[in-house]
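Here you go, one structure.
The complex appears here minus one protein chain, its other protein chains still in place.
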Amino acid sequence: MRFNRDSALAVALVSPSILAVAIFVYGFIAWSARVSLSAWKGLLPDYTWAGLSNYAGLLADPRFHIDVRNTLLFTTLFVGGCLVLGLGLAILLDQGLRGEGFFRTIFLFPMAISFIVTGVVWRWLMNPAQGSRLSGLNLLFDNLGLDFLINSWHTTRDWGIAAIAIPAIWQMSGYTMALYLGGLRAIPDEVREAARVDGASELQVYWHIILPLLRPITLSAMVILGHISLKVFDLIVAVAGKQLPLDVPAIYMWTTTFDGNFYGRGAAIGMMLLLSVAALVIPYLIYTTRNEAQL
Amino acid sequence: MNMSRGRYWLYIPLFLMTLFYLVPMFIMLNTSFKSFSEVSLQTMWNLPSGLHFDNFKEAYTKLAPHLWNSIKLVIPASLISAMLGSINGFVLAKWKFRGSDVIFPLILFGMFIPYQSVLIPLVQFMRSIDLYGGLPGLILTHVIYGLPITTLTFRNYYAGVPTELIEAARIDGAGLLRTYWDILLPLSIPSFVVVLIWQFTAAWNDFLFAVVLTSPENWPITVALNNMAGSQIIAWNVQMAGAFLAAVPTLLVYLFLGRYFLRGLLAGALKG
Partner (left out) sequence: MSRKLLMSLLLIIVLLVTACGRTAPAGAPVATAGAEGDAVVTVESGGGEGEGETAASEVEVFSWWTGGGEAAGLEAMIAVFNEKYPDIAFNNAAVAGGAGTNARAVLATRLQAGDAPDSWQGHAGQELIGTYVAADQLEPLNFLYEENGWLEVMPETLIPLISQDGNIYSVPVNIHRANVLWYNPTVLEENNVEVPETLEEWFAAMDALKAAGVETPLALGEQWTTMHLFETVLLATLGEEAYNGLWTGETDWNDAEVTTALENYARILEYTNSDASALSWQDASQLVVDGDAAFNVMGDWAEGFYKELGLEPREGFGWAPVPGTGGTFQFLSDSFVLPVGAPNRDAAIAWLTVAGSKEGQDAFNPVKGSIPARNDGDRALYDEYLQSAMDDWTSNTIVGSLTHGVVANDSWKSELDTALGLFLANQDVANFQNALSATCVASGPCK
């Protein structure tokens, strides 16, 4: 602003990224939007105008209703589970225990392996067979005398998707832990000390002092986890195959496009996903920009 | 910090969680040493009858040719996107220009597009710029779709750097590049580590982009791993051995760089 030549340079430095994002993100979104308004069904492009009929079809589609419900449920459990577990582990590790580095590394490990691989292992672990064919975690629970934990996992009627959140939490909670640990370490000791001097109990210190300070981290984590959650696809397919009770928009989009050749409908699902993401992210962006303005 | 005696109980939840995180790895390794007929749901907790290293050998022969492709893909993909993210983050945090506050959310939003829905225009575009089939096109794709998270990370990190530092440099007559080079870059190592690890993992584990954008001779290891399973009979013992082999590089990265990753996060990267 004050340095005009440098401002031009600044623009020049970011412009390749802007151009790339313009094409690869917004260009492709525009293409998707156009396809979602077309009657394209079949292998070859067909841009015949179809108005909002693909969207209307989805709103009336019982499968899509299942998808929306599953996504909401999954997102809530996955994001919530990661946050709670991540925060809990971070607080534990923040106590200055010996072996902290070891635990941190172990907790981060799952992130290193792709869903395609871990999904299959979880498929086995969460095998729901009962009686003599007990296996996986159920068998382990049985042997440990923890019979009350035996359950039918993702084949549980109506709530099966909740079980799918477990491997997802397994994979991403270590990362959430790392984020929170970073945040906890950034809080100066004086802040806690001051509270303790004021007579606050340890619990009160966390509840009234630490948690509010961690709010920005919670927000970032929610955004990162939320977008993973809305796009979850290969994990579910690897754990449970493609089946309707565990269907989510990303799976419907894939199967209807590539198995069924309903390109228009597939694009409409993609656009609906994007719109819901926008509804989630834009408030976050407004919040962060406003906060910065106050600084 | 001294540990008071009463706090040993804190290890109980930590060890329980360690089990939670390690059990799937155990199953993976355990299965990979079994023979085909030993693999079944009922016997998944049983130890293998012997160590069938031939599973690893078989998996390795199938995966090895693609290992090098993955390396050639992941290194440039993560380095370039980290560099670009750092520059973007710097400009968007400390050298704002008219409209830069709009640019940042626009870039960030790119993180959220469902990749499955852009495969067709992606392939068509790559073909039109002649980058379809080879690794450079795949690298470019990873760099571009990595930009939102790398830009976010660096921007948030740089936002925490006191503006006085920048002002002081400006008063000393330093321009944009000099300020970046002399002041911000030396401070950014923690963020670089975070971003490099993140991008390394993402690019290494990616299957979707790789399978549609590269031709067989350029397939990275994930596509080869997926191809080990036929459409009908799947030898899970070999598959698990392959999965483990394919995960070794990322596991090593976490093992050796995990500490720096944490340090990067501790230093405030990715802070809201």
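For reference, chains read A and B in written order, and residue numbers begin at 1 within each chain.
In the analysis below, a residue touches a chain if its C-beta (ideal position, glycine included) is under 8 Å from a C-beta of that chain, and two chains touch if they have at least 3 such contacts.
Given the structure is predicted, the values throughout are model-derived calculations rather than measurements.
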{"item": "Omitted-chain contact residue, chosen from B:M25, B:L63 or B:V223", "value": "B:V223"}
{"item": "Hidden-chain contact residue, picked from the options B:V194, B:A235 or B:L262", "value": "B:A235"}
{"item": "Full-complex contact with the absent chain, from A:G145, A:P188, A:P212 or A:G241", "value": "A:G241"}
{"item": "Hidden-chain contact residue, picked from the options A:P62, A:G145, A:G199 or A:P212", "value": "A:P62"}
{"item": "For chain A, the residues touching the chain missing from this view", "value": "41-45, 62-63, 123, 126-133, 152-155, 240-245, 247, 254-262"}
{"item": "Contact footprint on chain B, counting only the chain that is left out", "value": "36-37, 40-42, 72, 75-76, 79-80, 83, 119-120, 123-124, 127, 130-136, 185-189, 192, 211-212, 215-218, 223, 226-235"}
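In this section, only the chains that are shown with their structure count from here on.
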{"item": "Residue ranges of chain B in contact with chain A within the complex", "value": "1, 3, 7, 10-11, 13-14, 17-18, 20-25, 27-28, 41-42, 44-45, 84, 87-88, 91-92, 95-98, 100-101, 103, 105-118, 120-122, 125, 141, 143-145, 147-149, 151, 156, 159, 170, 175-177, 201, 205, 207, 222, 225-226, 236, 239-240, 243, 246-247, 250-251, 253-255, 258-259, 261-262, 265-272"}
{"item": "Chain A to chain B touching residues, read off their complex", "value": "1, 3, 5-7, 9-11, 13-14, 16-18, 20-21, 23-29, 31-32, 85, 88-89, 92-93, 95-98, 101, 103-118, 120-122, 124-125, 127, 129, 133, 135-136, 139-140, 167, 170, 174, 178-179, 181-183, 185-186, 215-220, 224, 227, 230-231, 233-234, 250, 253-254, 257, 263, 266-267, 269-270, 273-274, 277-278, 281-282, 285, 288-289, 292"}
